[in-house]
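Have a look at this one.
What you see is the complex with one protein chain gone and the rest in place.
Chain lettering (A, B, C, D and E) follows the sequence in which the chains are written, and residue indices restart at 1 in each chain.
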Amino acid sequence: MPFVNIRITKENGEPTTKQKEELIAGVTELLARVLNKNKASTVVIIDEIDTDNYGLGGKSITKVRKENS
Amino acid sequence: MPFVNIRITKENGEPTTKQKEELIAGVTELLARVLNKNKASTVVIIDEIDTDNYGLGGKSITKVRKENS
Amino acid sequence: MPFVNIRITKENGEPTTKQKEELIAGVTELLARVLNKNKASTVVIIDEIDTDNYGLGGKSITKVRKENS
Amino acid sequence: MPFVNIRITKENGEPTTKQKEELIAGVTELLARVLNKNKASTVVIIDEIDTDNYGLGGKSITKVRKENS
Amino acid sequence: MPFVNIRITKENGEPTTKQKEELIAGVTELLARVLNKNKASTVVIIDEIDTDNYGLGGKSITKVRKENS
Partner (left out) sequence: MPFVNIRITKENGEPTTKQKEELIAGVTELLARVLNKNKASTVVIIDEIDTDNYGLGGKSITKVRKENS
């Protein structure tokens, strides 16, 4: 019955619905394999974060992307 | 001064504004009754999650709903 | 299948095991009643926070308690 | 490499992009100064919460604002 | 630069240090593979929760384990 929260930026149309299905399936599988946890009650929540709202190294990802482009 | 985070799927027009008021009032009441906590500084945050982003048993709720319909 | 996270200070031997059972049962009941959510997959996690690590109004609860005593 | 999550209401066009940059820079600076933490891997996520979904004292902020206006 | 929070019960000496290394490596790998995310800035935090503090279906896991044993 683990709980997993994945928080990623929303950029260029990603994550797609297919990618989100892969993340949910993949992380549930991982927990079952490593810890022998019950898949049926494993909860995964994906939060898609605007690049203005995600900071790394003291700057928003919006700013980081601009500086690197 | 407890903090409560409720994370639920957003489906078929729910949760409505009225339901969210009931959740906020209800959980604040519960904490005051069980733990004698100060209601004035109790914080409740409700996150409404897209069914594509909420996984249970290794599948998104979108997929679970389709298979059960 | 909602997910609820309750974060409260750990003070004077509280919350007790009994109080935690009441919180888990109560919040699960509330979500079932208000939103008609499935109780079986409702997950509740209670985090007990040291009063040094919980701040309100710019001070730790440890400090707030001292000033009010 | 600290992680910080800031959760604030979204009201009257705030927080603006500029305010979010200030929060990200400010909190990263604070952690570097107080704890000597590496700025490069400090992650900050800002969640903007609808006033219907943020409760204080058993009522949504939407309701609190109406009663105080 | 994704952020992942894994919350699991602490039971019978698990998760071990080795299992935690596997979870951190595995989930970082998964995000890199599915979303092409930078591994270097991927943050994973594992919270180990006492079975008294983890509720499923309205009961603590402590209680669930007793009833099933």
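Here is the rule we go by: contacts are C-beta pairs under 8 Å (C-beta built on N, C-alpha and C of every residue); 3 or more make two chains touch, one makes a residue touch a chain.
On a predicted model such as this, the values are computed, not experimentally measured, just so you know.
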Touched by the hidden chain, restricted to displayed chains: B, C, D, E
Footprint left on chain D by the chain that the document does not show: 1-9, 14-15, 19, 22-23, 26-27, 30-31, 34-35, 37, 41, 54, 56, 61
In chain C, positions touching the absent partner: 7, 47, 49, 52-60, 62-63
Where the missing chain touches chain B, by residue: 1, 3, 41, 43, 45
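As a working rule, only the chains that are shown with their structure count from here on.
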Chains contacting each of chain C and chain D, listed by label: A, B, E
Chains touching both chain B and chain E: A, C, D
Interface with more contacting C-beta pairs, comparing B-D to A-E: A-E
Label of the chain whose CA centroid is most distant from the centroid of chain E: D
Farthest-lying chain, centroid of Cα atoms versus that of chain C: A
Angle of the C-alpha superposing rotation, chain C to chain E, to the nearest 5 degrees: 120
Rounded Å distance, chain A centre to chain B centre (Cα mean): 20
Junction residues of chain A - those touching two or more other chains: 1, 3, 7, 23, 27, 41, 43, 45, 47, 54, 56
Contact graph of the chains (line, ring, star, complete, other): other
Each pair of chains that touches, named by its two labels: A-B, A-C, A-D, A-E, B-C, B-D, C-E, D-E
